[in-house]
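Heads up, one of the protein chains got dropped from this complex, but the rest are sitting where they should.
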Amino acid sequence: MRVPTTFGQYVPVDSPVHSLDPRAKMGVIVAFTLGLFLVDGLAGMSVFAAAVGVVLLVSRVPPRIAFRGLRALGLILVFTLLAHALRWEPATVSLVRVGPVGVDADGLLRGVFFAVRIVLLVVGTSLLTLTTTPVQLTDALETLMRPLGRIGFPAGEVAMMLTIALRFIPTTAQEAEKIIVAQTARGARFDEGGLVARVRAYVPVLVPLFVNLFRRAEDLAVAMDARCYRGGRGRTRLHISVMRARDWAVLLLSWAGFVTVGILV
Amino acid sequence: MALVARDVSYTYAGGRSFGVEALRSVDLSLKREDLVVVTGTTGSGKSTLLRLLAGLLAPSQGTVAVDGMDPSAREARGSVAIVFQDPETQFFAETLHADVMFGPRNLGLDYASEEADRALRTVGLDPDIYGGRSPFTLSGGEARRGAIAGALAMAAPYLLLDEPTSGLDADGRRSIREALAAERRRSGVLVVTHDPMEFLDEATAVVALDSGAVAFSGTPQELYADPAPYTRAGLELPPVVRTQLLVRDAGMRLEHVVCDPARAAESLLTARGASS
Partner (left out) sequence: MIVFEHVGFAYPGAAAPALDDVSVSVSPGQVLALLGPNGSGKSTLARLGNGLLVPSAGVVRVDGMDTADEDTVWDVRSRVGFIQQNPENQIVGTLAEEDVAFGPENLGVPSDELRVRVDDALAAVGLSGFQRREPHLLSEGQKQRLAIAGALAMRPSYLIADEPTAMLDPVGRRDVLGALRDLRRRGVGILHVTHHLADVVDADEVVVLRNGRIAYQGTPKALMADPGHARTLAVEVPPEAELADALRRGGVPVPAGASTPEAIAESVWHS
């Protein structure tokens, strides 16, 4: 299996989580997030941790990939932990004390609690994008936005725009890398001088990048025209997502479960 | 004085970057006035070799040296110029002259503007006519030549090009060949291509890569004398060359083997006259 290059990018394997209706998944995420913020104490939190663990296992997404997003959060996690655990000249008993600074056991637990909450939130929500293709996501958004069509909101067109944006992100990133290497070879320096100089240094990258993007857009418009795209109306879908009994069951159970645990524990 | 790769290997640690492949124990040397043609199928390591020679990648093993210096070192700046595939997609300036001047100006060359004019003349674009034009309004062949001028203007003793003639018509390809022939009088030129036919008649050496290793290295005549290692690398000799090799293998004596159809015909007619 190919490892996704960016965090949160779809992992193409088959699993019960992958086959769940994207709208159900979105609903579960909402319940999960709500419960996560209602829960009070590590006991309740461990239920959510277990839930994430089970879903991760069932989804067959390699944990290494699911946790990759945490790397960027490292600093925030450390800060969260320290902000709760450290006490300035504590009056009460504390675990460790270095000069005027002490580590408070209660605070440490609280810090762990908040840090775990962030970890679970990030890993839990990233499971949505890891198990759902961008097109499924935009399709789901489209159906969820469809009621807005009655007040003139172009749900289909907006979803198509999102799809195309998602489609061309990797292409544009590859192209940017190519242009940067080429201009570097022509002696361009991107790491010298002050802020203004650095921003200016990117002109020889951004101009060709945009020129090429506009060229792509023209070609793409022709391609879409040639393939009979005329707006969202009358379009069918390769994957029509119908909320089956299983999807409803998962959705309702997750709401019942997460919110109950959130309130009670 | 040369651009030399000695026993160079390159392995990717972690993620494999776009369009770049691994390389095993490659030797290569480019001197001034040389034209070296590097060929191989897609994924054979051509692009990696190019980036290593230009100092844009550092070898995991072996050495790359440009006139005795590490190509990525500060003092080697401006020693190697490189033209990537479809270089015309990297234009950014308002005029062609300004775009061509970008490289020499970055290097702090005193005669950046003169170098740009010289480079434009070398590729057959009159600086008085084309210098003031927007690079985005040039035709396909002109744009390619203008972009190559951007590398020539850096006045580097070694020039590397990745597929310089791809997508061009016969006229466009001929003008690129002429520009490179002119440039060779002052620098060593290395061309990476999957279709070496364009350059074989002029080449001083051919290097064929297969899965990151050198499958053949020698002069074109050495290649024609024993093409087996080349074809084993999944590469095909041009049909015009194959025709001459078939005639030669059938027992006719050929003075030389060439890619150019007109000269090949001459050579074949002479051989036929001699044998009858």
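Going in written order, the chains are labelled A and B, and every chain counts its residues from 1.
By definition in this document, a contact is a pair of C-beta atoms (placed from the backbone, for glycine too) under 8 Å apart; a residue touches a chain by one contact, two chains touch by 3 or more.
These figures come from a predicted structure and were not determined experimentally.
K.L.:
If the full complex is used, which shown chains touch the chain that is missing here?
P.N.:
Missing chain, whole complex, touching shown chains: A, B.
K.L.:
Which residues does chain B use to touch the chain missing from this display?
P.N.:
Missing-chain contacts on chain B: residues 41-42, 139-140, 166-167, 169-170, 194-195, 197, 238-240, 242-243, 246-247, 250-252, 259-262, 264-266, 268-269, 272.
K.L.:
At which residues does chain A meet the chain that is not included here?
P.N.:
2, 12, 133-135, 163-164, 166-167, 170-171, 174, 215-216, 219-220, 222-230, 234-240
Just so it is clear, only the chains that are shown with their structure count from here on.
K.L.:
Counting in whole Å, what is the centre-to-centre distance of chain A and chain B, each centre being its mean C-alpha position?
P.N.:
44
K.L.:
State the interface residues of chain B toward chain A in the complex, per the touch definition above.
P.N.:
Interface residues on the chain B side: 15, 17-19, 51, 54, 56, 77-78, 81-82, 84, 87, 89-93, 102-103, 105-107, 136, 150-151, 154.
K.L.:
Touching chain B in the complex: which residues of chain A?
P.N.:
Per the touch definition, chain A meets chain B at residues 3, 5, 174, 177-179, 181-189, 203-208, 211-212.
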